[in-house]
Structures are given as C-alpha cells and as structure tokens.
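The complex appears here minus one protein chain, its other protein chains still in place.
Chain naming follows the written order as A and B, and within any one chain the residues start at number 1.
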Amino acid sequence: MAGSNPNAKPMNLTLKVWRQKNRNTQGSIVDYQVKDISPDMSFLEMLDVLNEDLLRKGEEPVAFDHDCREGICGSCNLFINGRAHGPESGTTTCQLHMRKFNDGDTITIEPWRAAAFPVNKDLSVDRSAFDRIIQAGGYVSINTGGTPDANEIPIPKQIADRAFEAATCIGCGACVASCKNASAMLFVSAKVSQLALLPQGHVERKTRVENMVAQMDKEGFGACTNIGSCAAECPVGISLENIAILNQEFLLAKATSNNLA
Amino acid sequence: MSWISKTFSSSIGRKIIMAVTGLFLCSFLVVHLVGNLQLFKADNGVAFNAYSEFMGHNPLIRTLEIVLVLGFGFHIYEGLTLAAKNRAARGGQGYVSNHIEQNSSWHSRSMAMLGSIVLFFLIVHLYNFFGSLRFTDVPRDANGNEDAYALVLAAFKNPLYVTLYVVAQIALLYHLLHGFSSAFQTLGLTHRKYTPAIKFVGYAFSIIVCAAFAAMPIYFYFFK
C-alpha cells in the first residue's frame, strides 16, 4: 500500500552485504535476496525487511548503526554501491529511498573503511576517534553559569551564518569513508572553523587547532590532498572552504603560539 | 621533539611542505621554460648555448641550484611519505565496490603516480643533459660555449626519448592541474573572491608550461 504513488511497483533485489562477526575476525560479502520492496521505503527500511526475514529463518540479522532516521543524528553510515550514503548526493543513508533503485538491481553494502574506524560487526563501525578529536579541543572552555548576556557580543549575521553552516556537521564520517586518504580534515575543519569564526572561540583559537590536529594524526587518519571527495559526499554539504580555514589556523597557530612543546 | 619538527611532521605540516616546495618548483619551471625557449631561435643554438653556459657557471645560479635540489628533495620525500601514510590510513581491507570516480577527478587522486612519472623523467632528463654538461667533456661551439644544443638535437632524434618527454609533460600537466590550486588551498590562501582566479591561473599555467615543454622534443624530432 504505497502512500504517495499507488502505481509504484514492488521490486526484487540482490544484496551483497559485508558480514563480519567482530573486530578480530575476517569478513566477507554474503548475497541475499529481498522481495516485494516498495519504492517508498527508505534504504534502512529495506534492510529492516531483510533482518526480519533473517531472524525468522533463524539466522543472525545484519548489524548496522542507525537511530533518528531523519538525517540528523549521524548514526547511519553505509557504503552503498561504492558511494558513502549511496548514489544520491546530499543525503544520509536513512533518507535514501528505494525509488532510486530499479527492480532486479544488485546492491553492494559495505561498512565505512578506514584504519581509524574499526568494524564492530557487519556494517557497524567504531567512530569514537571523532569524539576524542572533539575532546582534544572542540569546545569553548567556559563553565556553566557566570556567562555574559547573550546579546553582549554582536556577531555579524554573515559570520554567524557561516559558523552555523560549519556547525551543521553531523559527525557521520562519510568524509573519512570516501576520502582516498581516509582523512578526517573535513570533520575537524568544520569544528575548527565554526569556533574560529565566532568571537567566543578566539581565546583558545591557537591551542584548539594545535591539539585537535595532533589528535587527528594520532588517531591514524590520513592527510588531506584536496581531492574533494569528502565535500562531494558530505550529506549536509560541509564546504572545502573549511579545510582552507583549518590550514590557515594551523599555520598561524604554529607560527605564533607560545606553545614550545 | 621541538615544535618545529612537530609542526612539519604533522599531516598538515607535511602538506605545507608539499605546497611550498610545489609552488617553488612551479617558479623553477617558469625560469627553465623561458631559458629553453632559446631552442626555438633559428640560430643553430648560439643563444641557447650561451644561456646554458651562463646557467652552468654563474655562482648565484649554482647556489640556487642547491635550493632547487632541496626543493625537489623535500617535495619527493614528503610526497612519497604522505602517499605511504595515507595508504596506511585507509586500512587493510579495501572496498569491494568503490565508485570514487563519481566524487573526485582522476588526476587529483593520482598525484603520487603522476609525480612518480615526472620523477622518472627527471632522472632520465638529468642524465641526458645535466649529467653530460656537468660531468663530461662536451664539444664547444664557435663561441667557445659547451654545445648543449647539439646534445638536444641528438637526444630528440631518438623516438624513445621524444615519447618519454611528451608522456612526462602530460603527466606534469595533470600533476599541475591539481597541484597548483591545491597548494593555495593547503596554505589556506583561499577567498571567495580570489579562489576562482587562482584556479584559472593554475589551469592556464599548467597548460601553457607543459605544452611549451612538450613542443621542444616534437619540434626537434619532426622539424630539425
């Protein structure tokens, strides 16, 4: 009972899904057939159908991360047919709909691949490296209470808007997954430039970028070679401009900070 | 580790070295090209040989030569190091299906490979001309300058060399198409107003320089 399009024909698909027991075992691609898939389903609802089917047959369902299914929490992270979040640009996996596929298609589904994102199981990966990068300095060091009135510091609308755009990063890791170098520069740069643009971030500007970049390197992410895959695959459109700002901030910090270590 | 070595061993630091040396090498290309344009002068190499003699013996140029070697050295070393580190960052298990061509250009992804072709060419090129001029006795022309022109003439009658030189220039072209504007991005020198101009200049620069260099072997092979 399709909602929007009563004429939409259900589809039968072949899925090639990466199955891996846990972090310490080898994985492989396993083929599955799914039938009667409505074009109005989201990609994850299609996987729900597969999992219900597997469970009923006594097999183990495919593990994958997801939560809000509105494209904002950043949980979902599937590499679909060779693209992070699948073929539609500007879209998270959960907002990808089956009408983008055709009856009889074969769809390859893999987890994010990067040395810094080890596989937990099947399609679920560990992205805690992102948290550790934020912990290295992705904040303004103020305690609760005692803050000045919110309107005390006027911020030009254009600056506020640019900071907002950088701040919309959902931390899904598509940038790392699609980068040839598994670089996390787009992710890091989004936070660095948000706080570099806003006056609130200026006090810790130099230490922030130094520490976040150091942590990024420590986690084992690659270096940016300005290929642009990250921005092209980013579901929320974080711009490469942020990486230039990060580079600038880094250079300036290293040249002028009082940090001799 | 001091802050300096820490800076330049970080991922961004290494990229900064790539960008600075890359832009420096671009400036070298311009100087090299302008000098070599003498080859097209219809004087059977008199001017070219004079230029070559000057470049080989002027103390200032000889000093700059050391800087140039360092520039190449760092660019090559950091380039290869980054390529290795980036491969390691990808992890052992690759994608079964990866359509990276749908989100990025081929040449931007192939900088290490393109650079390696240019490096191979550079070695052959140095052996052909620089090595002969610097380390062997080369006959002199009427003006008493080493006859570099004769070396060029001889080398570019060899179809193998001509092919290698042209292929190398194509590789360099693609290397520069990405490298030029990429260097500005790495140095954070971007601006909504000026970045389009930088991109345009980068494209024009790459095409003009590489076409002019490629024209030399072709000209000598077919027309001399």
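Operating definition for what follows: a residue touches a chain if its C-beta (ideal position, glycine included) is under 8 Å from a C-beta of that chain, and two chains touch if they have at least 3 such contacts.
Rule of thumb we're sticking to: contacts and distances are computed from a predicted model.
Student: The hidden chain: which UniProt name fits, "succinate dehydrogenase", "Phenylacetic acid degradation protein", "Nucleoside ABC transporter membrane protein" or "Predicted Zn-dependent protease or its inactivated homolog"?
Tutor: Options "succinate dehydrogenase", "Phenylacetic acid degradation protein", "Nucleoside ABC transporter membrane protein" or "Predicted Zn-dependent protease or its inactivated homolog" narrow down to "succinate dehydrogenase" for the missing chain.
Student: For the chain that is not shown, enumerate the shown chains it touches in the whole assembly.
Tutor: Over the full assembly, the chain not pictured touches A.
Student: Write down which of A:S124, A:S189, A:T225 or A:N247 is the residue touching the left-out chain.
Tutor: Within the whole complex, the residue contacting the unshown chain is A:S124.
Student: Among A:L13, A:L198, A:C224 or A:L246, exactly one should touch the missing chain; which is it?
Tutor: A:L198
Student: Just the residue numbers, please: which parts of chain A touch the chain that's not shown?
Tutor: Looking at chain A, the ones touching the missing chain are residues 1-7, 21-22, 38-42, 44-45, 48-49, 51-52, 54-56, 58-61, 63, 65-75, 91, 95, 97, 99, 120-121, 124, 126-128, 130-131, 134-145, 147-151, 153-157, 160-161, 163-164, 167-168, 170-171, 194-195, 198, 200-201.
In the analysis below, only the chains that are shown with their structure count from here on.
Student: Provide the C-alpha centroid distance between chain A and chain B, rounded to the nearest whole angstrom.
Tutor: 37
Student: Applying the document's contact rule, which stretches of chain A touch chain B when the two form their complex?
Tutor: Against chain B, chain A makes touches at 16, 18, 27, 29, 79, 81-83, 108, 110, 113-117, 178, 180-183, 185, 213-214, 216-217, 220-229, 232-233, 240-241, 243-251, 254, 259-261.
Student: In their shared complex, at which residues does chain B touch chain A?
Tutor: 2-3, 6-7, 10-16, 82, 85-86, 88-100, 102-105, 108-109, 111, 178, 182, 185-190, 192
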